[in-house]
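A single protein chain has been omitted from the complex, and every remaining protein chain is retained in its original position.
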Amino acid sequence: MADPYLRLDQLEVTFTGGRSPVRAVNGVDLTVDSGETVALIGESGSGKSVTLRAILRLNPEKKTRIGGKVTVGGRDVMGLGNKALAQFRGGEVAMIFQEPLLALDPVYTLGDQITEAIRRHEPISKADARKRALSLFERVRIPSPERRLDTYPHEMSGGMRQRAMIALALACNPKVLLADEPTTALDATVQIQILLLLRELQREFGLSIIFVTHDLGAAVEVADRIAVMYAGRIVEEGSARDIIHTPRHPYTIGLLKSRAHGAMTKGRRLDAIAGSPPDLADLPKGCAFAARCTLATDPCRQTQPELIQTETGTRARCLRTDQTLTRPGELVGA
Amino acid sequence: MSRQPLLQVRGLKKHFPLERKLFGGAGKTVHAVDGVDFDVLEGETLGVVGESGCGKSTTARLLMHLIDPTIGTIVFDGAPVENTRLSLRNYRRRVQMVFQDSYSSLNPRLTIEASIAFGPEVHGTPKKEALARTHDLLERVGLEPARFAERYPHELSGGQRQRVNIARALALQPKVIILDEAVSALDKSVEAQVLNLLLDLKEEFGLTYVFISHDLNVVQFVSDRVMVMYLGKIAELGRSETVFGNARHPYSTALLSSMPSIDPDNRTQHVPLAGDPPNPIDPPAGCRFHTRCAHAETVCSLTEPPLAQVEPDHQAACHMGVAGSGHSRAPEARTAAAAE
Partner (left out) sequence: MAQAVLPPGEIEVEAPVKAQGYWSTVWQRLRRDPVAIGAGTVLLLLFGMAIFAPWVAPADPLQGSMIDRLKPIGTEGYPLGADELGRDMLSRLIWGARFSLLMGVTPVVFAFFIGSTIGIIAGYAGGITNSVIMRTIDVFYAFPSVLLAVALSGALGAGFGNALLSLTVVFVPPIARIAESVTTQLRSRDFVEAARASGAGALTIIRVHVLGNVLGPIFVYATSLISVSMILASGLSFLGLGVRPPAAEWGLMLNTLRTAIYVQPWVAALPGVMIFATSISFNLLSDSLRSAMDIKT
């Protein structure tokens, strides 16, 4: 089997700016094949966005300590020089954000921003670059693209801006698209449009996508595989189907159970996960979820569980998977 | 038995002038809420859903009388709410609100007990009694008073702060609580905890909720009745099961099918609704939804459909549901007349 296109080995990110170091990411191993979409799911503080930023080395260098290895297309990202890094960002790996208004430059038209980005990476004429920008706008289904190229970001609606940002990200034919909660701020009817667009573009361009979200539904709509993060670690990982139907980590199970959904009886209480996530500046020695887990035993609190292959297909970082078998689909009311 | 409507809203409108012109000439106007009529029944949870610009948050602020309506009336418990100090003071004791942003809605310089006790003290409760009630409420929302009462908002997590906001709303012993996206900013696992708390409190204190949210899953879970809003108007209003199970307005249908599927084997294949919600500055004439509606016909761009009864306890503002409206899918006038 061919090597995965993108690979994270024992990625660690520690923020050293504050009073005590904050261990945002604590040893993440993740592989993404060419043309594969992986969703990173987690709550605020789980380290999902930090992981994503680490791939592009976007975290502030002076206040961040990064450990482990990031390999993209056979190249070690941590070892890239300034020039190679600039080429790598956008050219090989591009990123889209939750709030396009903050990510796009307010003083240039969208057309200018895209042509500029293309010309930074490739020696082509302005007219050719603009032609490509136009075809990108058509690809992301922006109505009357010719006219929209000459508008400023604030003149567009939220959905259009997100499409424009995707066009900008795809401008230099990247192989990998990193998506940081790109649909969270959008309205429901627009969110589904963007999710389907991403799915379509992924197929067409053979992109590898890492899609960061806190929303299981959005993840299921786009992802082939899902990795669930908690306190800076991937606690469970597997195909979207296995994660939804037969999850084995108590946290994943808890997330699925605490979801309000239509099939549930009116007035019934939700099975909420008790407690709140641990302090990243003071992580427990053992499993970070142990304090909130009903199955936790002393070994859970003492040792850091390894990711193990379960017989239902997922890999879970849990010592008690013998206790977590559910009827397939039970948790989502199937 | 018919329940007495606790809140009756009639013809409520709020227009915001976009730019104030110094010398005459009307500037543009945002039609944030553009004529809505609905009731809130005692003891129910009325869910309000819609996308940005649909007017749901403005409706909440109007209900709370934080902004004055351009026109329209709100009747609470049989008596109209008037814009006088005394009337508002009494009204606000009975109707309270919880905001989306748990941090911004607490004064950063006050301890949480001071924030909660503020309301009762304003209404003349002696300080000692107000504090005692505050501690009871903290206990009730799951925050141990001994540990939390004297903390400041930034020392709490988002979920804990939202519990404080709920306690503050309860401090005046209201009958109605307006929850404006009250759980939307919380992480999913915390959201479930707070939803459970809201359910418990409702039962314990016999509360009535107006639950505003963009999350249809949550609205479906908590609501007895649901109101779907689009561009300042009510598109559909009815019992939760009927609206979710048998939506009669094409917008509601589209909104429902926009919910991401949780089944990996059955992902959404087609975009249910194209385009972005239009701007409430210049709402389209006729039916406001006709610009995005798959079933739109000439009549839709000409006349505005009334919010009409489509079955008992279920209203929709769509020409397709009104007999003789001129829409090809409308029921025959005769059959409709016979049914009545």
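In order of appearance the chains are A and B, and numbering begins at 1 in each one.
The definition used in the following text is that a contact is a pair of C-beta atoms (placed from the backbone, for glycine too) under 8 Å apart; a residue touches a chain by one contact, two chains touch by 3 or more.
All of these numbers come straight from a predicted model, not from anything done at the bench.
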Problem set entry | Among B:Val190, B:Val271, B:Cys293 or B:Leu307, residue touching the chain not depicted | B:Val190
Seminar exercise, completed: Out of B:Arg10, B:Arg93 or B:His295, only one touches the absent chain, namely B:Arg93
Exercise. Among B:Gln8, B:Thr111 or B:Asn217, which residue is in touch with the absent chain?
Worked result: B:Thr111
For this session: Decide which residue listed in B:Leu41, B:Ala132, B:Leu172 or B:Ala274 touches the omitted chain of the complex.
Result: B:Leu172
Exercise. Can you name the residues of subunit B that touch the chain not displayed here?
Worked result: 61, 64, 66, 85, 88-89, 92-93, 96-97, 99, 101, 103-111, 115, 118-119, 122-123, 142-144, 147, 150-155, 157, 159-160, 163, 165, 168, 171-172, 190, 192-193, 196-197, 200
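The rule we apply is simple: only the chains that are shown with their structure count from here on.
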Problem set entry | Averaged-CA centre spacing for the pair subunit B and subunit A, given as whole angstrom | 32
Exercise. Touching subunit A in the complex: which residues of subunit B?
Worked result: 51-52, 157, 159, 187-193, 195-196, 199-200, 214, 216-218, 220-222, 240, 244, 254-255, 258-265, 267-268, 270-277, 279
Exercise. How about subunit A: which of its residues touch subunit B in the complex?
Worked result: 43-44, 157-160, 187-193, 195-196, 214-218, 220-221, 239-241, 244-245, 254-255, 258-262, 264, 266-267, 269-274, 276-277, 332, 334
